[in-house]
Each structure stands twice: as structure tokens, then as C-alpha cells.
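Excluded from the complex is one protein chain; the other protein chains are retained at their positions.
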Amino acid sequence: MDLKEWFANRKKAADNSQSKQPLTNEEYCALWTQCFHCRELLYTRDLRSNLFVCPKCQYHFRIGAVDRIEQLADPGCFQEMDADLSSADPLGFVDTDAYKNRQDEASRKSGLKEAVVCGTGKIRGRDAAIGIMDFGHFGGSMGSVVGEKVTRLVEHALKHSLPLIVISSSGGARMQEGILSLMQMAKTSSALKSFSDAGLLYISVLSEPTFGGVTASFAMLGDFIIAEPGARIGFAGRRVIEQTIKQKLPADFQTAEYLLNHGQVDMVIERAKLADALGALIDLHQPSAPPKHSDAKDKSKQKVAAQSTPTRA
Amino acid sequence: MDLKEWFANRKKAADNSQSKQPLTNEEYCALWTQCFHCRELLYTRDLRSNLFVCPKCQYHFRIGAVDRIEQLADPGCFQEMDADLSSADPLGFVDTDAYKNRQDEASRKSGLKEAVVCGTGKIRGRDAAIGIMDFGHFGGSMGSVVGEKVTRLVEHALKHSLPLIVISSSGGARMQEGILSLMQMAKTSSALKSFSDAGLLYISVLSEPTFGGVTASFAMLGDFIIAEPGARIGFAGRRVIEQTIKQKLPADFQTAEYLLNHGQVDMVIERAKLADALGALIDLHQPSAPPKHSDAKDKSKQKVAAQSTPTRA
Amino acid sequence: MAHTDRKQVPLEFEQPLQALAQQIENLEKQLADNPAIESDLARLHEQYDLLRRSLYSKLRPIDHLELARHKQRPYTRDYFERWDSEWIEMHGDRKGADDPAMVLGLLRIGGHKVVGIGTQKGRSLRDKQQCNFGMPQPEGYRKALRGIRHAEKFNLPIVTLIDTPGAYPGMAAEEHNQAEAIAVNLMELAGVTVPVVAVVTGEGGSGGALAIGVANRILMLEHSVYSVISPEGCASILWRSPDKVSEACQAMKMTAKELLQLGVVDEVIDEPLGGAHNDYDTVATNAKMGLIRHLDNLRNLNRSQLREDRQKKFRNIGAFYEPAAV
Partner (left out) sequence: MAHTDRKQVPLEFEQPLQALAQQIENLEKQLADNPAIESDLARLHEQYDLLRRSLYSKLRPIDHLELARHKQRPYTRDYFERWDSEWIEMHGDRKGADDPAMVLGLLRIGGHKVVGIGTQKGRSLRDKQQCNFGMPQPEGYRKALRGIRHAEKFNLPIVTLIDTPGAYPGMAAEEHNQAEAIAVNLMELAGVTVPVVAVVTGEGGSGGALAIGVANRILMLEHSVYSVISPEGCASILWRSPDKVSEACQAMKMTAKELLQLGVVDEVIDEPLGGAHNDYDTVATNAKMGLIRHLDNLRNLNRSQLREDRQKKFRNIGAFYEPAAV
């Protein structure tokens, strides 16, 4: 399957799955989408061309991995990695339905095999290793496949001295894989430790929503952390906290802006400016002068670059 | 001057200067001391034999460097270093009196040349580099000499791989040396960085009172921090804070116990148990098995050990 | 300090024992008047022991959960005291808080000087409240981090004891970024070059447990549990019913034996019959022996090997399908 085909397939699935918000219904939202925040009725095609940001109130809709790649990576340069990894059912988990069935349903709805898409690409002309989570697949939950793919992405970035960008969106760990899903937090964080020790740059982008085991592992370990406006980010869910402390939480609790005020993220930036910011950040962390004895590394970088199309800049 | 003489001289001065508290007067307190806390009238000789801890209320009196060495170091083994360093007057500082005169008065009152006594010795049989501040000399303030002596002590401990123990008691930086006194904070902290990077143990002991530039440099940089019961410890003084925030502070604010509850010190321990605790801590940080290639170091340690008398243990 | 459970409120699965215990008690009262019943009494004691053994040989996951949460279960301080009566506690995160739910100290375990880190649930009501029922605040995880860095600096092995429902779902905890506190611990524990051995002594609850659980070796007490979410949470999310806790326990595979089979846990440590709360000394000794065995064993690795060993352990955890490469 070539890239073009890949994108076409993904987009087809994506059109069915993206930008669903509680207030819309499936048939209706193919053409029209009601803004979750200001309730404006938006023509879905316009919404898409505005990067799934409400033109009226700037509400940032959830977007899937495929749309995100299109928005972020320079056109035609994204090379997916480990696309064929799929979930096992190590515990033979059955609740009101079997995990196996739930997996199939998740894939049918999202058009994805798993809740993260990883690969290499260019962002505003700079090579990067990119991981993008998709909340539309199984609530973006992290099981063995998400853990493994993110870990491999980190390892690839380390091997090729690439900056690493992960865009998170997740409800947390995937309970159906039990302790194995919990351990993915350790696995990804451990890989990031080696990556960090090598002095390489990791930018974590938090999008609506990012919670639980993903927040408490790779999502919070960025050298620089960016959040999308309005995104809800935390460890424990709002409802659980309210039940525990038996009081109402402030409306803006756990929003990107709240986190910024509480020192947890470096920047809240609107979607339209995200690629520029990522590009600028990669630049600011690249050595001014070429480091000594780096011939080998430079060559490996060139190889990756050769596979990709020219950038738009 | 041999050690015996040194101790005799120091003690003579010390008897004149130690255990002064606001409510006592000089002649009176030679024989009797009123407890600052419970107001009990105590026979000074009994107070001394009780390590300057009130037998009735356990109030820990300030004690001078000489008494502290006697209490802490195994008898006869303390070797003072850099005893001859004395203050210059780099700014020609004069306020209501000249700095030079104030220095002389401080020395007359304390029997010390400066506000810290540094050296090597044994604590419960373990070699250590030991620095002891004396509030009785110029309010324990840190000028160039205190900074230099503490730095040299750290360097000596690093060179000989000795555990480092500093007992602080200070009102802060010595204003009369202007910016030079401020820079002693950087100088001592910088020396401690090299010491720390070598994986050596630094135990900081905070005694009544420890404030300002001393707290905000070497006193707070211990791998393990011990405070004496009731000692007042902080950065800004209580009165300054009350004037700033225009409200009364809690009675226990900035006490050792308050700091323990606020996660700033590891342990509050009564004076009688301090030496044992220091010995135990040194033991717990020494490698279980002898490290490889450490012959040279062991020899240098033995040299120090050979100069000192057997421990009481 | 040995506790006997018989007089206490029984666990749910122990209820069959209660009838027998009642009979024994009655007979014991009559024994002075009627020495003839001595043999009956002996038989009942035997039956009691048999039944107890039988019950404990076929515990359901939820029974393990009950034992793991037993309010008399030994906690971190109980172990530290028994392993080294002169252990020295370290307090605080140096930044404003000392979380009693996370205990930190320096101690000897056999010939090993270690940094000990463990969650603490609290025994009295006041303790429990102070310890927030074993749920650390971010400040607690950062206190643990101080211990982790201390161990790395002084080349001391790290021993962690895990018994926590998890991180606390509170407002301040979120404000103070408990997600970051946990994540940083995962990262830093993965990176240290000293031996790390973790023991799940009671409840291993989610990310809050893992925050001190990234170890070269993970041991579990026989009746302890370890799971990605509390069974109650799992039941209410997946079954949408709080009644399904037992099913959730079963489905998640959270017992020591199951996790050993899954390869996540390296050893199961025996508890005294009836659970750790019946005999603190014995369980402390069992855990100590296990720790010494693994610490001795890890001594054969040099510092970089210790890190590699640990990172490899977690690198290999996970189950997925991958088509063979073309």
C-alpha cells in the first residue's frame, strides 16, 4: 500500500469517525456539525478546512490521527512505522462484552488498528519522529500496542537523533489488558529516559482529552509541553475527584489554560500555529554550530530526508 | 600551640561568652543561667554538663563552637584548620562604628577569630570534616572568612573523601563586607557542587538560629539535614515577614519542628543523641564492600586516624 | 507482635470458620466443669485448622483483595522496624511538604544498606487520615524521588514497599501535578544504576503504585494484589455496576500467582496461614529473605548492567500481534 492509498483509506475512515461530539448524531454530522461549545451549526467541510476549530468560538474539536498528520506534517513526507501491530488479548478479558469484540468495534469506528499512529516526517522542513494518539480509537487508551509503538518511536528517534513529538489524547490505560497496560507507562518512560540522557528534544503536545496513565507517563515528560486551547488534561477524571472530595470543581479545572496558570505546561497555542511553533522549537534546540565528530549522525539524517518530498516551508 | 593549650584557651573564652540569653546578665550568668524558655534558674555548671539543654523543659541553649566540638567530636581528635584566617575590611565600612572595631569586639566577646571553626576529627569513631558556626561571634554572620573557611573545609573533605558535617548558626550575611559577603553563598555552594558530584556525604545540622545567606546556601544543601529541637530556621526573619504581610505568624513558625512538618529537614534530634545519629548516618552511607582501587584513599584516611586518640564509643 | 484473627471481625470468605470458632469457645468455657469434652475440643480445633487450610487453598481473587486490604495488615513501618530497629527516617520533599503516606529511610536489610521507600496507610484513625489511607500526594512521590536520587548518588540499593489504593484523586493533587510526579519517578527509577527491588505488600493500586515500582525485581506477598485500576473502578466503568467487583478482580488477573504467570512478577513470598496480619514477624522475615536473595543476586551486575537489566525487563512487557517481517 503506497502512501497515497494509505491516506485515502485513512481519510475515508476518518470522515466517518472524526469530530464526533456528544451533541451530534451520526448521519447528521456527516454534513453538519454542531459546535460543542457555542452550539453554532457548522458545515463540516468548512470546519475541516479550519482545522476543526470552530470559526465562531475557537473551540478546538478533537481530531483524529490522520487529520492531525495532514495538518502538521509537510505534505507527502509522513512515513508510518509499525502500522501492522495489533492488540492481543493476553487476559482473555470479558466484561459485558469480550475485549476481542471491543477491539474490532474500535477499529471499525476509527479506521485504525490502534490508538496511536507513529512515524517520521517533516514539520516545516525539519525532520522529526512523530506519534499521534487518536481518541476515536478505544478512547485513546494505552494497551500493549500503544506502549510498544510509542517505545519504538522513541527508540527510532534516539537511533537517528531526531527530535520527538508526541501528540497525546487518551482516557488512560486500557483496563482490558490489566497489569500489562499499566506497565506500558514504565516502558515508555524508560525509553524516554534513554532518549533524554542523549540530550535529544522531546516536545509533548496535549490535546483534548489527556488523562490517566498517558498523562502520568510520556505526556508529562516533554522537555517542552504544549497544550491545545481548552483541552482537558489531568490524571484523575473530574467526576472521580468531585465524588471523592464531595465538592464541585471550578469550571476551568484541568483545562489547558488552568494548567498553564499552574505551571504544568509551557504554552497553550491555537491549532493553526502549532506546526510553526514546533518548527521554531526544533530550531532553537539544534546546535548553532555543527557538533564535532557528528559525521555519522548527519549521514543517517540525510538518508531519512532523501525519502521525503520537498517541504512547503 | 598544642591541642591541649588550644582547648584551654578556647574554653576560657567560651566560659565568658557562651549561653548568653536575653534574660541573663553577664556577671550573673557566670554562675547561674535562667532558662530562656521555662525561666527556671539553672546552675551553669549543671547546664553545661547537660550539653546546655535545660533539664526541666529541654530547651536547647545556643552553644559555641568550642563546646560543640567537645560534645560532638571524640575526645582529643579535633584538628583545627585555617584557624589563623581573619577578616579584612575590604570596603572600609563604617556605620555607627567602624567594621574594624566591631570585629575586635566580636573576637573579644567570643574568643574566636571568626564565626566558624573548621577542622577534622572523629565522631563516634568515624573520620569527618567538621565545620561549626558560632553565633556568639558577630551573630554567626558570613563574611569572606566564613565563606573561605567553609569552602576550604569542603575542598579538604573532597580531597580526602571525608564525610562533611557543618553545624550552622547564623544571622545571615555580614553586611559590612557588602557584595563580597553575598558572594560567599555562591562560593560555598559551588564547592559543595563539586563535593556532591563526587558522591560524598554532607550532613547539615541547623542550630538556633540559622537564617539568611547561610540558610540559603550551604545549610540547606545537605544530603541529610538535621535540626536541633526548637531551633529557629528560615531565610527571612520573623519580624520582617510580619511587617511585610501585616499579620502575626504562628508561634511555631520557622521552628525546627515546623520545618520537619513542612518537609524541609529530615530529622529533629535532641542534642544528646546528635553524635550517635551522625555516626550512624556516616555508616549507612559508607559502601558495604570496600570499593575497588581505593588503596590510596584508605591510606590517607589512616594517616588522619593515626593522629587521633582512641574513641570512647 | 502477633495478631490472631479468630477473635476479629472475619473476612467474608472466613465466615464458615466462625461457627466452628463459636463452638470451640463454648466448649472451652465448659472444659473446667467437664474434662471429658477435651477430645471433642481437640477434634474441633483440628477441624478448624483443616477448614482454614482448605479455605486458604482455594481463595478467589476477591478474597485475596480482602486480605490485601485487611486493616491489620502490616505496613511499611512494620517491616522497616523489624528489618532494622535502628533505621533512620528521611523526611520531606524539601519544598514544603512531608507526606506521611510515603515513608522514606535508610536501613540495613541483612548485609545490605539500602534506601527504603514505601507507602503507608496508617493504623489509628488519626494516622489513617494523616496518611490519607495510603494515597500519596504529589509531594509524597517527590519525597520518594529524593530517596531515589539519594540512592543513586550514594550507590545504595533501593527497596520499595507498595501498599496503596493509588494516587489521591483530589483537587490539590491535580493542581500540584501528580501526573508529572508519577511520570518523573517512572523515568528516574528506570534510569538509576543501583539495584531496585519492589515488594507489593498489600494493594498495588495503579500508577500510584507503579511510581515506586519500576524495579529490577518485583516480588509480591502471597495475598497481595496489583492492578491497573481498582476493582471497584473497573467494575463501575466496564460493567457499570458496583456489584461486579468480584468479576472485575477475576478478569483483571491481579493476584500474585497470576501476575507471576504473566511474567510481570518475579517471586511470590509466602504469608503465614490466614494472612500477613496473623504474624508480622514471620511475614517480615519471609520478605527479608526474599529481598536479600534478590539483592545478593543483583550484586553480580555492575552499575550500567543494573540499569540495562531493569530497562530490558519493562521493555519486554506487553502482548501484541505483529506480522512477520517480509
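Points worth noting:
First chain written, first letter: the chains are A, B and C, and each begins at residue 1.
In the analysis below, a contact is a pair of C-beta atoms (placed from the backbone, for glycine too) under 8 Å apart; a residue touches a chain by one contact, two chains touch by 3 or more.
Computed from a predicted structure; not experimentally measured.
In the full complex, the chain left out of view touches A, B, C. When the missing chain is restored to the complex, the residue among A:89, A:155, A:223 or A:270 that touches it is A:223.
In the complete complex, the residue from B:107, B:189 or B:286 that touches the missing chain is B:189.
Contact between chain A and the unshown chain involves residues 196, 199, 201, 220, 223-224, 260-267, 277, 280-281, 284-285, 287-288.
Against the chain not displayed here, chain B makes contact via residues 82, 84-91, 93-96, 144-145, 147-148, 151, 173, 175-187, 189-194, 196-197, 212-213, 215-221, 234-237, 240-241, 244-245, 249, 253-254, 262-264.
Think of the hidden chain as still there; on chain C it touches residues 94-96, 138, 142, 175-177, 180-181.
The working rule: only the chains that are shown with their structure count from here on.
Of all chains in the assembly, none touches chain B and also chain C. The count of contacting C-beta pairs peaks for the chain pair A-C.
A separation of 42 Å divides the Cα centre of chain B from that of chain C. Taking each chain's centre as the mean of its C-alpha atoms, chain A lies 54 Å from chain B.
Touching of two or more other chains is recorded for no residue of chain B. Taken residue by residue, chain C touches two or more other chains at no position, since every residue touches fewer.
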